[in-house]
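For this view, one protein chain was removed and the others were kept in their places.
To keep things simple, chains are lettered A and B as they appear, and every chain counts its residues starting from 1.
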Amino acid sequence: MSASSLFLCLVGLGLFSFFFGRRRIHKLASGAHGVSQKQHSRDVYHASFLVICATFIPIVLLVVWTGVSPLVIDALLESFLKARANTASLGELNVMIAKTKAYYAGSISAAFIDDTIAEATTYYADLVARSLQARSLAVLLLAIAGAGLGVRKIALRFTARHSVERVAQWIMLVASAIAVLTTVGIVLSLIFETIRFFATVSVSEFLFGLHWSPQIAIREDQAGGSGSFGAIPLFAGTLMITLIAMVVAVPIGLMSAVYLSEYASPRLRGVAKPGIEMLAGIPTVVYGFFAALVVAPFLRDGGADIGLTLSSESALAAGLVMGIMIIPFISSLSDDVINAVPQTLRDGAAALGATHSETIKQVVLPAALPGIVSAILLAISRAIGETMIVVMAAGVAANLTANPFESVTTVTVQIVMLLVGDQEFDSAKTLAAFALGLVLFFITLALNILALYVVNKYREQYD
Amino acid sequence: MTEFSQTDARKAQLAKRYRAETRFKAFGIGAICTAGLILLFLMGSILISSLPAFTQHYVTLDIEISERHIDTQNLADSDWRGLARASLRAQFPDVQGRRDKRALGKLLSLGASDDVRDYVLANPSSLGTSVRLPVTFSDDIDLLLKGVIDRELPENERVVSNQDLAWLDQLVAEGRISRKFATKIFTNGDSREPELAGLRGALVGTLWTLLVTLLASFPLGVMAAIYLEEIAPKNRLTRIIEVNINNLAAVPSIVFGLLGLAVFINFFGMPRSAPLVGGLVLALMTLPRIIIPTRAAFAAIPPSIREAAMGVGASRLQVIMHHVLPLAMPGILTGTIIGLAQAAGETAPLLMIGMMAFIVDVPTDVTAKATVLPAQIYMWANNPERAFMARTSAGIVVLLSLLLLVNATAIYFRKRFEKRW
Partner (left out) sequence: MNDTTDPKIKIEARGVDVFYGEAQALHGIDLDVNANQVTALIGPSGCGKSTFLRCINRMNDVIDGCRVNGNIAIDGQDIYSSDIDVVELRARVGMVFQKPNPFPKSIYDNVAYGPRIHGLSQSREQLDHIVESSLKRAGLWAEVSDRLSASGTSLSGGQQQRLCIARAIAVSPDVVLMDEPCSALDPIATAVIEELMEELRKDYTIVIVTHSMQQAARISQRTAYFHLGNVVEHGATQQIFTNPKNQQTEAYISGKIG
């Protein structure tokens, strides 16, 4: 049976258990008339208890089996082919495995396969069929057994509510653990591939090398790609674009937050705040389009008019537009911290005869400073991790330059370039993307933690 | 001191302080105006450049639907293209020679054949008759008629030749040219021809992807929020989970793409380019963005409600299910809608898992190859044809309108059901 029909079976069984359980406890209760015993849990809990007994473990089994069995079958197929083909080459073996699966799926015709593959396909088909059979059998048996056991437990004094609530709490705990699992998954998958990458390229070369050209490394005779995976130009390019973005975003974002929270009339605030937040809701691909097809040509032509040579993929265009994207981020976070500064401080300064701007500059902003610094750190983290704007508007070639009019590339651009399109998963080129991803992950993580630390360490307690 | 006497020095100092005040205020106004102008410029430039894509020029041809061109037994596979081109040639009887005939035929879009075929399939009675039918122009001719391509340019600098212009002028003079709303942008899938490329595939792909995202992230997010806010003991473990969720919300989206590629595709062997994988990746991204506002919604409900329910003997889960959850629902829904809107605009992680392939067909389920609206925009933006620039802008306008609609719904929800305690 396929996974979905098996699942439907379980749903059906669950529904049946619900009504059966309700009938059962109802009968027990009406049979016990006159007896002093009182029913512990309401009917619905007994019914739910039965549903859980009948379906919970089978569903978990179904999911686990469906996820794990392909891995087991693949491993079996690999050892089968290894024994048959007497080949030690991993590449050849992988091709054979792929062929077997393709033939099994019917996507290549018999003309392309040899006897070994045909045998392997029979073996593979047998494995798959047996796995499916065993899965159906195990799931259904467990479901029926669970239901049977559950029915026997239903009784007037049975504490069904406690059992149901305990299970519900566990499910909720698992749900909140998914977030942790995601982080673990990110770290593990990135580290795993990065270690494989560092088997061919040394760590110091990657972190301190000045030359980046991964395309050369895919040639057969250059398996290590020595000298081509120095990521410094990428880091420098990322840094420059981030810097330009901050130069745009911090003054505009901060000043508009100050003006909106300190000076603006409620009406202006009612218009301007949603307007700035609209900038935040615009998908990054739109900013990318704006940077590549509106701002970059505009800057290039404008630069040409005053005698400047701008690349059409200049760091300036990408940085400017990224700055625009970051404005609402800085302004709304700063707005929050400025509003969190207690009014009594403003009153205190005003009562001493400070003008409004003196109050803001000398009392409100210093009091809000930890929050503002943390907002800027988060914004930097955001700019470093931003992908679409730079993919569309920044360059691909890794230039090490300090000139914002030239084209530079960034970490995220290279990740996309290395992974988009068809690729084998084992080349140094694809693995490099994961190493870059790991660097990106840790830098942004460090910035986020630093931001949290700044807020907690330097925040004044106002109550 | 008996009165507010002011020395000159203090007067001067006061004037200086007020000048600083004015200057500071001007900076603030300047910042707001800059942001506003940028928003206007961004929206304006995209809107203006999208306008050409929403209309399309057609040429009205007299088409004789005879057996000379079409096979009445097999209408679907007949030579509709030949018929459309022949009908155009009929307008210019003096055009001779293979090359000129080909050039003339190129005025029409590849989609002109579909115009004729669809008409005949819809009106079988037209077989054997002659009909007047508008058919689609090619993208370059369309742009020229819209004035996007400047006909005053020297011939070698524009894609439309002088001869094309002459033919066109004749068609204009005969009143055969019409401009209509370009429905194809909503009804077609992707295409290499800009005038035929549509968003339907991407829209449906977006829907499938978001469906997966919603189904995966909403229950998980709400359950996690209930656990963390209402049930969990405040210990080290829950503290770790909380910090983790906040950090996850700030992880760059492209890293989620790498996770999806490594885990879902390479480890679990799920299909590339499928809404299933895209939806799951976006779900992991959206999870913290649902958990955080959901927890805030729970926290905003006063403890007195919980105490009242517990006072009549409700268990903790009953308190949550009967009181806390229903009261928090508007906040939860608002958070979810906003989270989904963000997911709908996400591109980078989907590039990692291959949801940017050229796909003509409309996806029919969550495992079919598909693309999404932002990825479609990205692909169109990379196309060199000039008409694709308008197409891309139009895609953006559609995407932004959708997001605006979704966010407006969220705001409506918040306003409509918001409770102040």
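Assume a contact is a pair of C-beta atoms (placed from the backbone, for glycine too) under 8 Å apart; a residue touches a chain by one contact, two chains touch by 3 or more.
Remember, it's a predicted structure, so these values are computed and weren't measured experimentally.
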Touch criterion as defined above, residue of A:I186, A:A367, A:I380 or A:V454 at the omitted chain: A:A367
Listed residues A:E205, A:E313, A:E358 or A:E406, member touching the removed chain: A:E358
Residue among A:A349, A:V416, A:A433 or A:L447 that touches the chain left out of view: A:A349
Touching residues (missing chain, whole complex) on chain A: 266, 342, 344-355, 358, 362-363, 366-367, 460-461
Chain not shown, touching residues in chain B: 1-4, 6, 10, 13-14, 17
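Everything that follows uses one rule, which is that only the chains that are shown with their structure count from here on.
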Approximate Å spacing (C-alpha centroids) for the pair chain A, chain B: 21
Chain A - residues contacting chain B, complex: 67, 70-71, 161, 165, 168-169, 171-173, 175-180, 182-183, 185-186, 189-190, 192-193, 251-256, 258-260, 262-264, 272, 275-276, 278-279, 281-286, 288-290, 292-294, 324, 327, 331, 355-358, 360-361, 378, 381-382, 384-388, 391-392, 412, 415-416, 419-420, 425, 433-434, 437, 440-441, 444-445, 448-449, 452
Residues of chain B touching chain A in the complex: 17-18, 20-21, 24-25, 27-32, 34-36, 38-39, 42, 45-46, 49, 219-221, 223-228, 231-232, 240-241, 243-248, 250-256, 258-259, 261-263, 266-269, 284, 287-288, 291, 315-317, 341, 344-348, 351-352, 356, 374-375, 377-378, 381, 389, 392-393, 396, 399-400, 403, 407
